[in-house]
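Okay, handing you the structure first.
Heads up, one of the protein chains got dropped from this complex, but the rest are sitting where they should.
What follows is chain A.
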Amino acid sequence: MTEENQTADSEPASYDEWLDAIAAGEGFYLESPAGVGSLPPRRVCPETGSTDLTRQPLPETGRIETYSVVHVATPGFAADAPYVSAIADFGPVRITGIVRGIDPDAIGDDEDIIGDEVQLTVEPRETTDDRLVVFSPIE
């Protein structure tokens, strides 16, 4: 995708547009002139106060920074549990999602997935049709 200034004559991107873009393989983040990354909807850089935010392509892969195997879920994720919740570092931004493609029961005190490389996709939850940010391990 090309760089696109989202200010002045265009409305800021929405969260749903952000999911659409990831699903289309065109994931993006917003960048202020100082290089600070953030995620939509955003009119002002939360660190610098700049309103000059441009869309930049998300790096193809991120690395898991922390994770948890969730056993007690909210009703909206009941059928998804147990699942692996994680925050992954994509460089200019971090993103929260669920790691699929690994066995939650195999991750315990002995196996650590911090630092593992993942790709970002959007898939439906198992409990509902709601869209979900998903991390897939890269073999």
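What we mean here is this: a contact is a pair of C-beta atoms (placed from the backbone, for glycine too) under 8 Å apart; a residue touches a chain by one contact, two chains touch by 3 or more; residues count from 1.
Assume contacts and distances are computed from a predicted model.
Chemist: Looking at UniProt, which of "3-ketoacyl-CoA thiolase", "MgtE integral membrane region", "ChsH2 C-terminal OB-fold domain-containing protein" or "Acetyl-CoA C-acetyltransferase" names the chain we cannot see?
Modeler: UniProt lists the chain that is not shown as "3-ketoacyl-CoA thiolase".
Chemist: Among A:A13, A:L53 or A:I98, which residue is in touch with the absent chain?
Modeler: In the complete complex, the chain left out is touched by residue A:I98.
Chemist: Name, in rising order, the residues on chain A that touch the hidden chain in the full complex.
Modeler: Counting over the whole complex, chain A touches the hidden chain at residues 15, 38-39, 46, 65-78, 80, 83, 85-87, 93-98, 107-109, 112, 114, 130, 132-133.
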